[in-house]
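Missing here: one protein chain of the complex. Every other protein chain is in place.
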Amino acid sequence: MKLKFSLVTRRTFLNTLFFGWLAAFFSGTVYALMRFAFPTLGKEPDFVVLNWKDFAHIPPNSVKPFPWGGTVGLCYRKDDGSMIALKGVCSHMECNVAYKPAERRFYCACHQGWFDADGRNISGPPPKPLETFVITQEGEKLIIARKGVKVELPKA
Amino acid sequence: MNCPRLRDWLEERYDIEGIKGIALSKFVPEHRHDIWYYTGGVTLFLFILQFLTGMLLAFYYVPHVDFAYKSIIEIVTKLRMGWFFKSLHHWGAQMAILFLFVHLFGTLLMKSYRKPRELVWVTGFVLLGISIFFGLSGYLLLWDERAFAAVRVATGGAGAFPVVGGFIKAFLRGSIDVTGETLLRFYAFHVAILPLVTLALIGLHLLLVQFHGMSVPPSLEKEKLREVPFFPNVFYKDLMIWLVVLGVVVTLAVLFPPEIGVKADPLAPPPENIKPEWYFLFLLQTLKLFPGSILGMNGETIAILTVSGAILFFFLIPFLDRRSARGERSPLFTWIGVFYLIYFLVMTAVGFLS
Partner (left out) sequence: MWTGHLQKRMKRLLNRTRLAAAAATATLLLWTTPFGAAAAEKIAVFPETPYDGYIVYESLIVFWAAIIGLVVILRMKLKEIERTQSLGADREDKDAPLLE
C-alpha cells in the first residue's frame, strides 16, 4: 500500500534516527563508565566472624570495637557479666558513638545524643535505638549476626 | 530540537538568534587540500577523550611512591573494565600525539602560520610543548622501570642547559634524583596544572581560528573557491571522522592492551636497551650524534643548545618567513619544512630500529 503523503518529514525521520541511535550508543558507553566508576556500592554484612579469644576477657562495664563491614560495631560487657553487641553508629547522622563507663551510657558527640546500656535512645536527637546483634559462640569463633539472619559458615 | 517552550524561555533572556547567526556565518573553503582542515579537530577530539579517560582513572590511581604501582595493578585486575580504560588512555595518548604531529606538519607545509595567523601558530606551539610534557608526566605515573629511566634521562637532559639547567632540573625532580617527590609533582602537573593551562590555550587557539577563518594554501589563494557552511555540513563530516577515529582507538585499546612493566627501583640499573616513548626517539637519536666533547666543551651542553636552537628556529618560522607574510610563494621555507619532517621521521625510525 503506497501512501500519498509521508507520515513524517525527512528532517523528523533523520533526526529521530540520529538521536535515537546516539542515545543507544551513549547509554551503553555510560553504563560501562558507571560500572567502572561505582565499583561496589557497599552493602552491610549479614554477619561477621571474629576470634573468641579477642573478646572473651573484656572487663565488665567496658566496650571493645569490632569491624562491621565498613563501619564499627561494639562488643559491650555489662556489669552483670553478660555481653551484647551493638552497631557503634548513631541512628541520627551516623557518627560513631562512645561508651561512657561512669554513666553506663553511650554518647554521640555530634549532636549530644544519649543511649542507655541496652542501646535505647534516651536523650537528644537520635530517633531510633542502636541496632543490636545476636552473638553466638562456635568453638574458637565468635559470630555476630544481624537479627533473623541464618548464619551459614563456608566449610573450609 | 522541538522544545518551543524551552526555546522561548531562553530567547526571552539571551540573544539566541545572534548566537545562531554567528554559528551559521562560519564558512570553510573547498579545495583539493581541504582534508588537512580536519586534523586539528581530530587532535581536539582525542584530547577530550584523554580528559575523560584520565578523569576516570584518577578515581583510583594513588600518586604515592609506595602505592602508585599497586593502585595500577588494582585498576587493571580488580575493577570492572579497568584494564580497558587504562589501555584506552594509553592508546588515546599515542594517537593524540600522532595526530598532533600530523596537524603540526600540515599547518607548516600548508603555510597556515603566515600573516595574519602568527599567534595561532604561537599558541599551537606552546600547546605542543604542553602535550609533550603531558606525555612525559603521565608516563612517569606508571612508576615502572622504563618510565623511571626515561624521566631520569629527560630531567637530566634538561639539567644540561647552561645557567638555568640546574634550576629546571631541581624544579622538575623536586629532589636530587627522581623520587616520590618527582612522582607527586608530575601528578600535580598531569592532573591539575597542565589541564587548566591546556584548556585556556585551546580556548585561545580556537578563538583565533574562528576570528581569522580557515587559511588557504598560498597556491590556491588567488582562486575563487566554493565555500561550505561549517554548520551543519563540515560539522557532520567532523563528527563522522571523529567517530571512526574513536573506533580505531578503541580497537587498538582492546586488541593491544599495554603490559604492566617491572616496578621502578631507584637503586637498580636501567634495563637493557631501554627506549623512551616514540615521540622522544628523534631527540634521543639527535643527542647520540654528538660526541662527548667538542673543542674542549661539554658535548651534552652543545647538543642541548643545538637542539634548542633548531626548535627555536622552528617556532620563529612565521616571523622569519617574510615572503609568505607578503603573500608570495616561499619555496625555501617549504623545503625547510620538508627537511624538518623528513628528519623527524628518519630519526624516529632509526631510534625505533636500533
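As written, the chains take the letters A and B, and residue 1 is the first residue of each chain.
Here is the rule we use: a residue touches a chain if its C-beta (ideal position, glycine included) is under 8 Å from a C-beta of that chain, and two chains touch if they have at least 3 such contacts.
As the structure is a computational prediction, the values presented were derived from the model and not from experiment.
Residue in contact with the omitted chain (choice from B:254, B:297 or B:310): B:254.
The missing chain, though absent from the display, is touched by one residue of B:77, B:293 or B:308; that residue is B:77. Only one of B:129, B:166, B:213 or B:232 touches the absent chain when the whole complex is considered: B:232.
Considering the complete assembly, subunit A touches the hidden chain via residues 10-11, 14-15, 17-18, 21-22, 24-25, 28.
For subunit B, the residues touching the absent chain in the complete assembly are 73, 76-77, 83-84, 86-87, 229, 232-233, 236-237, 239-240, 243-244, 246-247, 250-251, 254, 257-260, 262.
Please note the rule applied: only the chains that are shown with their structure count from here on.
The geometric centre of subunit A is 46 Å away from that of subunit B, both derived from CA atoms. On the side of subunit B, the complex with subunit A involves touching residues 56, 59, 78-82, 85.
Put simply, subunit A touches subunit B in their complex at residues 32-33, 35-37, 39.
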